[in-house]
Structures are given as C-alpha cells and as structure tokens.
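Here it is, the structure in full.
Missing here: one protein chain of the complex. Every other protein chain is in place.
Here is chain A:
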Amino acid sequence: MAKKNEVTRRQFLNYTLTGVGGFMAAGMLMPMVRFAIDPVLKEGTEQEMVPVMDVSEITKEPQRKKFKVDQVDGWYESEVEQSAWVYKDEKDEIVALSPVCKHLGCTVDWSSNAAYPDQFYCPCHGGRYTKDGVNVPGTPPLAPLDVYKMKVEKGKLYLGKPEPR
C-alpha cells in the first residue's frame, strides 16, 4: 500500500488532466470573456470644447443654450444636441449647468413652476435646485446639477463635458 502523503497514480492523472483541461478551457474562454467585458475597461472618451454663445449675451437670468456635439458610440458616430443653463452669478462669473436632473435624469427647467420662482424645477418628481444648481433638501435629487467644463476664448463661451461636483 502507498505510504502516507504519496500521490497515487490515479490522483496524479486526475490532477494533470484537470490542470491541462482547465488550462485549455481558460485559453479558449479568456479571450471571449475579455472581449465581452471590454466596455467596462475602456477609458472614457474626451469631448472637444464647442462654442456655445457670445459672452456678451450672457445675462444674470439663466438662459437655455442648445449646442451640437459629435458623439462616438462604438461604430456609430452622430451629432447630438445638448443644452446648458448659462448665466452670470453675483461675482460676475459664468456658470453653465447641465439640465439633466440628478435624480433619474429628466430635464430641469428654470423657474417653470409658479410656486418655486428662481429655482430649477424638474417636472418628473418635483425635484428642485437653487440658482447655483444645489439640490433643495427634501426633494428627490441627492446631488447638485453637473457643471460644464468651460473656457472663454475671443469673447465666446466654449463648453466641454458636464462634470459632477
């Protein structure tokens, strides 16, 4: 009989065959799985800054500005319309807020609800934000509106991607 700790022929064959078989199966499946999970591991794309409006047109009152950006979606490229709420705050600094509600993604409007003037109002579940985009506590959104990356060049306002604060 085999001594203690000695590997029997049957065990040895079992281990080798399982090992080799597992290695082969992994070699087959690994590329496929990596292929499938690629979207998760891909880096986000940068977005070019696009001119939106003249700086001189910006008022204290938020204005909704629409602009087109090139969107690359895998093999499909298209121009999509985005919009921003643009205004100058008390310190005369330009603010460009994304209109996408931080609750579930509806589009917010400025001062559209008579009960809440001078606030951003979301019609979907009554989410509200103050003028600086900060969510009003007690309403559904849990974060302030995203702010657009921006720059001013030759009197024009350029916007990039909206970023969470």
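Criterion: a residue touches a chain if its C-beta (ideal position, glycine included) is under 8 Å from a C-beta of that chain, and two chains touch if they have at least 3 such contacts; residues count from 1.
Operating definition for what follows: contacts and distances are computed from a predicted model.
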From "Fe-S cluster assembly ATPase SufC", "ABC transporter permease subunit", "Menaquinol:cytochrome c reductase cytochrome b subunit" or "Ring-1,2-phenylacetyl-CoA epoxidase subunit PaaC", the hidden chain's UniProt protein name: "Menaquinol:cytochrome c reductase cytochrome b subunit"
Touching residue (missing chain; options A:32, A:80 or A:115): A:32
Interface with the unshown chain - residue positions in chain A: 28-29, 31-32, 34-36, 38, 41, 74-76
